[in-house]
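One protein chain omitted, others in place.
In this document, chain identifiers A, B and C correspond to the written order of the chains, with residue numbering beginning at 1 in each.
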Amino acid sequence: MSAQPTDSTPLRFSRWEQRTEVPLFVASLVFLLGYAGRVLAPHDAEPWRDLALILVCCTWLFFAVDFVVRIRLSGQGLRFLHTHWLDTVVLVLPLLRPLRLIRLYTALQRRRAQPRLSLYARVIAYAGMTALLLGFSAALAVYHQEHDAPGATIRTFGDAVWWACETLTTVGYGDAVPVTAGGRTVAAGLMVCGLALLGAVTGSFSSWLVQVFTREDEKGPTQSG
Amino acid sequence: MSAQPTDSTPLRFSRWEQRTEVPLFVASLVFLLGYAGRVLAPHDAEPWRDLALILVCCTWLFFAVDFVVRIRLSGQGLRFLHTHWLDTVVLVLPLLRPLRLIRLYTALQRRRAQPRLSLYARVIAYAGMTALLLGFSAALAVYHQEHDAPGATIRTFGDAVWWACETLTTVGYGDAVPVTAGGRTVAAGLMVCGLALLGAVTGSFSSWLVQVFTREDEKGPTQSG
Amino acid sequence: MSAQPTDSTPLRFSRWEQRTEVPLFVASLVFLLGYAGRVLAPHDAEPWRDLALILVCCTWLFFAVDFVVRIRLSGQGLRFLHTHWLDTVVLVLPLLRPLRLIRLYTALQRRRAQPRLSLYARVIAYAGMTALLLGFSAALAVYHQEHDAPGATIRTFGDAVWWACETLTTVGYGDAVPVTAGGRTVAAGLMVCGLALLGAVTGSFSSWLVQVFTREDEKGPTQSG
Partner (left out) sequence: MSAQPTDSTPLRFSRWEQRTEVPLFVASLVFLLGYAGRVLAPHDAEPWRDLALILVCCTWLFFAVDFVVRIRLSGQGLRFLHTHWLDTVVLVLPLLRPLRLIRLYTALQRRRAQPRLSLYARVIAYAGMTALLLGFSAALAVYHQEHDAPGATIRTFGDAVWWACETLTTVGYGDAVPVTAGGRTVAAGLMVCGLALLGAVTGSFSSWLVQVFTREDEKGPTQSG
């Protein structure tokens, strides 16, 4: 949202953004896959782990180059860091990169003449997909931090996914809990973001349900269902 | 909702839907009862367990036949799987079948000239009933998966119902937690669906309360209560 | 709400309701105090425990008499159980009695010419007070069920109040959890009602905050604060 080109944006900037859209998205996926491979591969699978590390570094370099080019083309200098703060955050924490998927999806939607989903359905899809990505990234990061910590309860990636589920939904059984400072920081971030996103999903679902029932009223009671 | 007949639906399709409504609902209940019997009957009550298994298989066969007939009558071929995705899900996971109860209820409501419940009350009733059914089905499925797993904390059906309660309301004490992969998958599904449904209940209750207080204001402060 | 006299209600019925309002409220408080005394008094304080039991029985008898008189005066016979279902529930579970406090409060509010609280503030006050009463009653009932059960974690009344707090807010640490069937039934009731009530509090607070900020906008940015 924060990267919407305004009227004063130079033409070359928006052309760069259009051209890098698909490559950046592919790079995001490669980054996520690389990180997942690095974290999940067994310790003795050296070549795979090295390959994953190389993938992660290369794609991150690509992100950095794109970021520098966009600062240049925008003609804003360091003020770019402020006006495009979301891009800056995403550069530092590239696990959040795949959130670009949503921008791509929105862009694709817009190219078709008519959006197919209703307003609430789109909010649910957007917030739900973001929550899913956040949860997966957080599960990877927490597994990375926790799986060989002393006294850890998150020992397998399955545990980490299960932990992400119960954290995002605020159930919090307590059978799988991060114990390291790094894991707890990731967890706190997931809680705050997840709460807001799932609140949006819940609120929109509720509004959508009320809308559906209102429409049924208007159709009248005699029509067959 | 996704199974609403559109204008282009062949007449024979909607006639089939009308005629199978009540039988399918009865079959759903029989399926749920059969599954409950299979899961809850003691291991040495062989004839009852066999009867329950037969009931489950027969009703599932009935669902499959109905599904095939509807694909044929709809004249859509495999595209039916997409337009009626909820029906496809319900065929694969027949424990969600009794959700048809709600369609039946809606249909019955519509046949009477005037709905008796207000908009919010209907949303609360619909979402609450669905949550209840989901919770009961999930308790059955989790009990099935967990009750003889090593290290399980859900050992009786009472534990499973208690677990479903604290999961649906997102309290999550952690005294009863699924430990198997199957149980955790069911739990994750229950969390996601339950959260949305209870959000709808909560939101509608809140709107209803505001509505009631607004009406009281309009009635004026002098009227006796 | 369900006990509002309609136009067809006989005059004697509404006169009875007006006259019994204050005595019934006092009796509700006496009942709650009596139940609290019975539950919380030490086992060797026999005269106090007996007095509390007598208070509970007498007030319940008073409620029953009032209920029978109202069935008679309403002229509805057994249909009264349906139209006044909340009163019926409250007769069987007299711990919910003090909810009448809210009716009394509403009645008092209405007698003054102008309500002082805004719409949202009233919803918050109503739902919050009901949640408080529910929590206190549930803490009493759970303490009653649990305090001498084997393996219980709720051993003192302080534990029970702490448990009610973390349950109503859906935090659910799991350090104090009911283990008996009776305690879990009370807990499930508290969860369902508490969730709806606190959802109303949260939703109204959110709406109120948005309203306050909207008003600040309208007052204009130059006015000093």
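Following the convention adopted for this analysis, a residue touches a chain if its C-beta (ideal position, glycine included) is under 8 Å from a C-beta of that chain, and two chains touch if they have at least 3 such contacts.
Remember, it's a predicted structure, so these values are computed and weren't measured experimentally.
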Sole contact to the chain not displayed, among A:24, A:73, A:127 or A:160: A:127
Contacts from chain A to the absent chain lie at residues 1, 4, 14, 18, 103, 106-107, 109-115, 119-120, 122-123, 126-127, 166-167, 170-174, 177, 179, 181, 184, 187-188, 191-192, 195-196, 199-200, 202-204, 207
Chain B residues that touch the omitted chain in the full complex: 170, 172-174
Missing-chain contacts mapped onto chain C: 158, 162, 165-166, 169-175, 198, 201-203, 205-207, 209-210, 212-214, 216-217, 221-225
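Assume only the chains that are shown with their structure count from here on.
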Enter the angle, 0 to 180° in steps of 5, of the rotation superposing CA atoms of chain A on those of chain B. 90
Rounded to the nearest whole Å, what is the centre-to-centre distance of chain A and chain B, using the mean of the C-alpha atoms as each centre? 31
Just give me the whole-number Å value for how far the CA centre of chain A lies from that of chain C. 44
What are the residues of chain A that contact at least two other chains? 170, 172-174
